[in-house]
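All protein chains of the complex are present and in place, except for one that has been dropped.
Chain naming follows the written order as A, B and C, and within any one chain the residues start at number 1.
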Amino acid sequence: MGKKMNKNSYIREVPRASWFLKQPRYIRYMAREVTSLFIGAYTLMLVIAIKRVAEGPDAFQNFLEILYSPLGILFNISTLLAALYHSTSWFNVTPQAMPIQWGEEFVSGRIIVGAHYIIWIAISILILVFGV
Amino acid sequence: MSERQIQIEVLRYNPETDIEPTIQAYTVSCLNEWVVLDALNYIKDNLDATLSYRWSCHMAVCGSCGMMINGEPKLACKAFIHEYSDRIRVEPLVHFPIKRDLITDIEDFIAKFASVKPYLIPKEKRPISDGEYQQKPEDLLKFKQYTLCINCMLCYSACPKYGLVPEFIGPAAISIAHRYNQDSRDGGRHHRQEIIASSEGVWECSFVGACSEVCPKHVDPAGALQQVKLASTIDWYREHLMPWVKK
Amino acid sequence: MSKSNKPIVWGLFAAGGMATALVTPVLTFLTLLTALHFTPSLFTYECLHTMASYWIGKLIIFVFVTLSLWHSAHRMRITAHDFGIRSDLLIAIILYCVAAIGTILTGFSLLSIH
Partner (left out) sequence: MDIIQTDIAIIGAGGAGLRAAITLAEANQKLRIALISKVYPMRSHTCAAEGGAAGVSKSDDSLDCHFEDTVGGGDWLCDQDAVEYFIKEAPRELIQLEHWGCPWSREQDGSVAVRPFGGMKIKRTWFAADKSGFHILHTLFQTSLKYPSIQRFDEYYALDLIEDDGRCYGLTALEICSGQIKHFEAGAVIIAAGGAGRMFQFTTNGAIKTGDGMSLAYRAGVPLKDMEFIQYHPTGLPNTGILLTEGCRGEGGILINKDGRRYLQDYGMGPETPVGKPALKTMELGPRDRLSQAFWHEQQKGNTLSTQWGDCVLLDMRHLGEKKINERLPFVRDLSISYLGMDPVKDLIPIRPVVHYCMGGIHTDINAATPLLGLFAAGECACVSINGANRLGSNSLTELLVFGRRAAMSAIACIQSIPRLGNKAALTAKAEDSQSRILALVHKSRGSETISGIRKEMMQTLEEGAGIYRTGESLSKTCEKIAELRHRYTSIALNDKTKVFNTELLQALELSSMLNCAEAVAVCGRDRKESRGAHQRLDFTARDDTNFLKHTLAYYHPKDPPRIEYLDVVITKSRPGVRDYSGVRK
């Protein structure tokens, strides 16, 4: 796992592809990163859907058929889970990336996170009401 | 005061005799209010005088005693025995070369820390006779948190990116640059940007966030790094899309 | 050391992260319903077509899809590295190309909807 180096120091090598198995927090991080695979694939699906819409109703129907397949269902379920994980992990760190100072004090992180969740829920409800 | 028999398993490495590090176990009867450092000191005084590690303040402020305790980067003087089971594994901070036993080579960190110009580059020079700069409490609050870093390097051990890409300037060094950038007295941001906005700088970070989780002083380096990214991105767009706007 | 060019993509990545965080879960939920034959009105041809025929609709769809593409592309680039794939440049080119093609395709498709 390691090698000896000059100056008599001993270097512990980090395994390149399996390092993240060492700690739960790394696994959580990788899970977060891997959501991008699903979100990316899903977005490509949207790109195709839009293309099919442009091509006319039949083309779109074809697209739907694929969606109905077991694979399509499975894909959508996993994307939903990935998307939920992405959203929560994203909102939870917003205060770190964008702290807000109000007067003298910094706004508490909980409020910033909370605000994001509220906006998220609002948008989701809006789309649901409009879309269903 | 309750006592417990604890197996302290310590990674030992003597560069003059060993090819590989080995684990040595000591049985220490520890008071429950002890920290791991107390146990190490007990070993050093009573069981094995050759055990080597760094420490000084015993109050989590000098930053000497960072080590891996059960795989987690910790200050040995703030790792309470009562939070552990009867077997504790102590190793030198990962991502740093081991010099001997629990002592690592930290020159890489020191060099990176120095490279980000971690000192005040005044916006306007002020003679001593004019007294102090005025700074409102809210201005102080903007950077205060980032002044609390004790250079313990736990964040470097926690950050997988530093492990994978040793050139990465890393959390604490970038945070200290951010500290000065945020200081109302400072005008040296663009000098520091040259270094921290490089690829080896903040852009190696992918917001793993482990650095902030282990930081014993709640510096939140992860936050600092994301703020630097945001500011650098704004810089970039400004420089490239609106080159006529002066810096 | 010179300043990195990563900010170009990072800006899109960050904006896309926020956009997808806010919108993608509910969208995936709706497509899941569709896949299960409980097709919500949004995912009917008529609705989508109508939406995309307005400029504002085109714009919203385009911005969202683009940001989402670039967000994922950039994150996948990092993830590839995290999985030990070290040909970062190649990966970056491939992923950003896909994102660019997706962007163009979406743009054309939307423009052709009247």
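Please note the rule applied: a residue touches a chain if its C-beta (ideal position, glycine included) is under 8 Å from a C-beta of that chain, and two chains touch if they have at least 3 such contacts.
Note that the structure is predicted; figures quoted are calculated from it, not measured.
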Absent chain's touching partners (shown only) are B
Identify the residues of chain B touching the omitted chain, counting contacts across the whole complex. 1, 14-17, 33, 44-46, 48-64, 78, 80, 99-101, 103, 105-106, 110, 113-114, 117-120, 122, 126, 128, 131-137, 139-140, 143-144, 147-148, 150-151, 176, 180, 183, 185-186
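The rule we apply is simple: only the chains that are shown with their structure count from here on.
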How big is the gap, in whole Å, between where the Cα atoms of chain B centre and where those of chain C centre? 37
Check each residue of chain A and list the ones that touch at least two other chains. 16, 20, 33
The positions of chain B in contact with two or more other chains are 160, 164, 206, 230
Show which residues of chain B lie in contact with chain A when the two form their complex. 13, 15-16, 19-21, 71, 94-95, 97-99, 105, 137-138, 141-142, 160, 163-164, 206-210, 212-213, 220, 222-223, 226-227, 230
If you look only at chain A, which of its residues touch chain C in the complex? 16-18, 20, 30, 33-37, 39-40, 42-47, 49-51, 53-54, 57, 60-61, 64, 67-68, 72-73, 76-77, 79-80, 83-84, 86-87, 90-91, 116, 119-120, 123-124, 127-128, 130-132
Along chain A, where are the residues that touch chain B in the complex? 2, 4-5, 7-12, 14, 16, 19-20, 22-23, 25-26, 29, 33, 93, 95-99, 101, 103-106
